[in-house]
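Everything on this sheet refers to the single structure shown next.
Every protein chain except one is present and positioned as in the full complex.
As written, the chain order gives the labels A and B, with residue 1 at the start of each chain.
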Amino acid sequence: MTTRKHDRLRVLSSEPAEPEFSPGVDEPPSELDRREMMKLLAAGAGLAGVGSLAGCMEEPRERIMPRVTNPPELTPGVPLSYATSMVIDGFATGLLVQTYEARPTKVEGNPDHPASLGHTMTYHQASVLDLYDPHRARGPLEAGTPTMLDRLLRNIARREPMTGLWFLMHPQSSPLLADLIAAVRQRHPGTRFAFHSPLDRRQVYEGARLAFGRPLEAQYRFTQADVVVSLDADFMGAMPNSVRWAYDFAQRRRLHGPGGQMSRLYLAEPRPSPTGSLADHRLPARPSEIALLAQALLSAVQGATAPSGNLTPRQQRWVQAAASDLGSRRGRSLVIAGDRQPAAVHAAVHAINQAIGAIGSTVAFTEPAILEPLGDGLPELASAMQSGQVQTLVIVETNPVYTAPPELDFPALLAKVPETLYAGDMLDETARQCQWFVPLSHYMESWGDARAYDGSISLIQPLIRRMYDSVSVWELVAAFAGDEQPDGHRLVRQRYADEAADAGLLTWQKHLQLGVIPNTALPPQQVSAGAGAAPPQLSGAGSSFEVSFEESPSVYDGRFAANSWLQELPKPHTKITWGNAAVVSPATARELGVGNEDVVRLVRGAFHVDLPVYVLPGHADRCVTVELGYGRSAGGPVAEGVGVNVYRIRPPSPASHASPVQVIATGGTQRLAYTQKVFDQHGRDIARYAEAAFYQAQPQFTEAQRGPLPSWLPEFFENNYQWGMTIDTMICTGCSSCVVACQAENNIPVVGKKGVIDDREMHWLRIDTYREISGDDVEFIHQPMLCQHCEKAPCEYVCPVYATQHSPDGLNEMVYNRCIGTRFCSNNCPYKVRRFNWFDYTEDTPKTKQLQFNPNVTVRARGVMEKCTFCVQRIRAAEIVARRERREIQPGEVATACQQACPTGAIQFGLLHHNGTNVVEWRKEPRAYAVLHDLGTRPRVMYLAKITNPNPELDD
Amino acid sequence: MSKALLIGRPTDAALGDQLLGTTWRRGGRTWWIVFAISGALTLMLFSLITYTVVTGIGVWGNMIPVAWAFGIINFVWWIGIGHAGTFISAILYLFEQPWRTSINRLAEAMTLFAVLQAAMYPVLHLGRPWFGYWLFPYPSQMEVWPNVKSALPWDAAAVSTYFTVSLLFWYLGMIPDLASLRDSAPTRRRRFIYGLFALGWNGKATTWRHYRAAYLVLAGIATPLVLSVHSVVSSDFAIGLTPGWHSTIFPPYFVAGAIFSGFAMVLTLLIPVRHIFKLHNVVTEKHLENCAKLTLVTGLIVAYGYITEWFLAWYSGNASEIYQAWIARPLGPRATVFWITMICNVLVPQLFWWKRVRRSVLALFVMSLLINIGMWGERFMIIVQSLQREFLPSMWSSYAPTWVDIGIFVGTMGFFLFLFLLFLRLLPVVAVSEMRELRHDLERGVEHG
Partner (left out) sequence: MADRMLAEYPSEAAIVHAIHRLREDGYVDIEAYMPFGSHVVEHALDRPRSRLPIAIFVVGICAALGAYLLQWFLVAYLYPLVVGGRPPHFPLAFIIITFEMGILFSGFAAFFGTLGLGRLVRLVDGVQGTPGFDSATRDRFWLEVSMRDPAFDPERTRQVLADAGALRVEIPEGSP
């Protein structure tokens, strides 16, 4: 302990430049301040990784297992990756974190982990930035004054048995935590644990209980499903197992040839989601209408001839078509409901799956990985606080002061509690109102465990020694269980002592290396939706306005609001960054007489918020979608004041949507920062798409956009060692995981809201989204757009100083220190993928943030152009290894960051002579094409046209 | 017509006294006021340049996709203006147009000062201006050389050559007048200073012989030069893929535009100068009318350029080109600039068909101003509007300048005026010796051309 104290003091004293508490705690930061902070968090100054923070470059004291099986000694400059897991609302996703000298720099998916299979979501990619956030709390506070963590924990551990002790935390699945909770209950009888997240899944388990009599978790097997009907389920973007499901779905979806089979997706949802952009029949429906559709679908598959009333003709056709497809493919189809849908809808969906023989074939049920899925929640806690039964309240991670429904008036309730302790990573809204504050360790600093969605036990091992004076959830709870010196490593080893014992230490190490304990997935249960448990009548939909509350694809429920990468991430369909909007359909916008950036007021009873409008075709009419997680009033300069806090009008239940709501145009306007303004192709055949039938009839429909063009220029690149990329747009959901991955890998700075408004965002990889509108239907085509590495690159010959030129292996190279910034290359780039350092975006990067930099990628200075390099640093690293081993580069040896992250595997990269690899075979498919082929630039990136598979019966 | 070129029959002495007198006359109050204003603007220019270089080019309105904007617009605009001078002094000299004599000095001065303004921009608009010299093949240990396949080194060569040759031409032409100034200087100090710059000229016949030969040759080489410079400038755009740039009409179209705007600027400056210095007998209505005629001709060529652009856009059948020419420019963002351009460059010059307009000094002045505006608009249209609407709609956006952009532009105008006022004060506005020659030729009844 003494050594640690010593370290900690060094940590605290190492950066006098930065205050212990984030600036702006007292006063809201001015625009300038935020811009400055933006620069701080924006990627960084020259010496990537050189600047070091005393005390945190060392390995953790405990022995942790590197993933590599050859000796784990650190070789400076040679990265090691370790398996660990990131937990969101209880569900673990296995990750491999790349570290340089025990300094985590990049997150990848863990191929051995069932919830990842080597891929990740945006949140995982960006989590490494949180670790280095200079505004993380650095030590415990007692009523605002710093105190000693050890003493605090010791005092907690020595407390006499308490009465009225309550815990409020995110949903948990950790077996270790389960034990600790039991221990706490034993030591402090009557202790109650309330599990709460703003994006609760309670209704899911409630629905299962309605259908099966007990809470269960549905395990979908999309690889087996020819027909998928989704009722407001964004199962490829926003659900606990999305990474895995996206991959599975893509396996069944991707077409290999004109004649091939592909799955069909029916989907009803209020606003276009990543999953929605792949739907063959996307039905815009207000949240409340989903219930009706579920009802109608149920009766349809049960053979009721007359479809239930109060459905529009379009909805009825949709239901009929879906029902007949489901029925005709018994056992090869499934229906899935969105987590936020009320229990009744889930129950109905279970009944449908029963009826179409999905249960047991395409859907299995297991015990939930989550602890106490139907246990106490926020409402129970609130009523207990109201009645003064809560003596001591321990809030972990979750931020109720910010997220609780306004009816509860949580701050007032909190005031009634004599003793409050908050554990979190930042001094956020709740922390400000609690007596005690304990900094929570980042998952890359903690030992722990959690279950994946399918129940597999995933291990969490630290990648870096604790940077600040913090504890993990397990340690905190352990303290309450009487552990005076809680130590995550010890706790985990004790919990898994038996595995280690009976299988031997080596096996335990193997588990750590894998990051997951094999064969711990929860067993499928024999269930059947008892006919007795007929779903209750679903409430009909009114015609009044509804507000639909969605988690933000960027900042989730607000917990990632301090992450500048996620804040600047363009949202899949709106391309909005740095804020949220009131998203409405064109018809609704006309009805309200508003357009983009006009401010509307959403009024629910006594509560209201003002947001700028964003008009999104394909959105349900008379419905407003708002994203949670913005308008933070505390939690770091990056988070504060960005967007609008819509929790202020969010009802307690159902939390998914509010109705009736008044929508009033205030007449004001407010700038939104979006990265794409025009979504119409203007008939230019940039992003190609076709229906499967058409593709079968005319496989060569993209012929004009590939193949050689006459040119009087000589032929270069005769050698067959050439790099190329192939992107299949038919399985791109636009989730943008690749964008964050690229940002993390390549030290790409963020420019802030003003920067984006000025069209100066720096992303090397962007996702262009085109909307093809025909009648009611909107086809969304996502086209990841990055440097095309043209063989006849227009950018190259206009550079007066050879700052950009071609490498013999076909890369379009950027020589930063030769660039003088004429920007002619950008003008002459038809794809507009080049980015320019208008200011010095990197000079003020704080030391902590510098630790994240990829030491193999130059940090760009002011006034130079930059762009995608095909992750040249990875290519060269692989080449060095290959040369040392006297061999050729093997297929699949080099993966770009975007390729690695992509959940559906839509991006493929490699050498063009490696026949048999996806990158080569895919571009041989007839639907391959090059963007702007007619310009003769000979892009090295080939795209595959998006193919949809609509139901012939349903031609509207 | 000879009458019209030189009114009255002044003796050499009288001619000399009148034309050199401008140099000895003390500046009036108005002169000092204007001079002070231009000086202030010059200061503003250099402080804004400092601000840009210190902070970063981001203080300008440029962005992706519009990575070139005010910087390049103003560069092309100024360099265009800089074309009339050499055109008048060189091409008209070769064509032996005697009327050029009384205005070439002023036009050449204008050229130099305009090119000076222009030359600042390409360096300023760089992301790292302090490395601008990398465009030249200086011997360097890095052994990195400019890429002469890019249009920018062409530009650097053309513009620097143009400036140098114009300067030499201007100075050579001025040496005899400097000698006259030396010999008629009221004070010893002035006599000494002008003496220095006169390089000991004494009007020896032998020297005159070489002098006249050299002058003729300079005129000869300046003629293709003046045509080449704006062709090269146009290739900055023409070698690009950008819809609206990728066009073979650009070189002639740009050269015509340059001379068009150049003559407009000559009129803008000549008319007040003629009024202030009472040069009506030397710079007669005939001169102004000829300028007007040339403006009309070049204006028609420019208009033809526009028509060709529209036609070729349609004829190419390329969706991006068609959209660019037929929708983006007339209807897209900043379309107002397009319409202003069309009015000022296509409609306004048509008034020059009428002799009354050509002879009305006021009309000429106003129209010359309009044409200057129009030609700036044309460059805005070509550069900014094209970049706003390129191949991928996903990257379409619209441009707006910042106060720094505007400040620097106004600043260069101030700097230009500043230099021009100094020129009026310190140097002979009209080529005296050439006027004498002209006078004698006229007396002898020798007709040129």
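In this section, a residue touches a chain if its C-beta (ideal position, glycine included) is under 8 Å from a C-beta of that chain, and two chains touch if they have at least 3 such contacts.
Computed from a prediction, not measured in an experiment: that's the story for all the values here.
Colleague: Check the options B:I64, B:A107, B:V165 or B:V430 and report the residue that touches the missing chain.
Modeller: B:V165
Colleague: Touching the left-out chain: which of B:A40, B:I221 or B:L347?
Modeller: B:I221
Colleague: Of the residues B:W154, B:F237, B:Y306 or B:Y323, I need the one that contacts the missing chain.
Modeller: Candidates B:W154, B:F237, B:Y306 or B:Y323; residue touching the omitted chain: B:W154.
Colleague: Which chain A residues would touch the chain omitted from the figure, given the whole complex?
Modeller: Its contact residues with the unshown chain are 711, 713-714, 716, 791-799, 802, 804-806, 808, 938.
Colleague: May I ask you to list the residues on chain B that touch the chain which is not drawn?
Modeller: Chain B touches the chain not shown through residues 11-13, 16, 137, 143-149, 153-154, 157-158, 160-161, 164-165, 168-169, 171-172, 175-176, 179-180, 182-184, 195, 199-214, 216-218, 221-222, 224-225, 228, 232, 235, 433-434, 436-437, 440.
Note that in this section only the chains that are shown with their structure count from here on.
Colleague: Go ahead and note the Å separation of the Cα centroids belonging to chain A and chain B.
Modeller: 57
Colleague: What residues on chain A touch chain B, complex-wise?
Modeller: Going through chain A, the ones touching chain B are 676-684, 686, 758-760, 766, 768-770, 783, 785, 794, 797-802, 818-824, 826-828, 830-832, 834-840, 862-865, 931-932, 934-935.
Colleague: For chain B, which residues count as touching chain A in their complex?
Modeller: Per the touch definition, chain B meets chain A at residues 55-58, 62-68, 125-128, 131-132, 134-135, 144-147, 149-153, 156, 236, 239-242, 318-320, 323, 387, 390-397.
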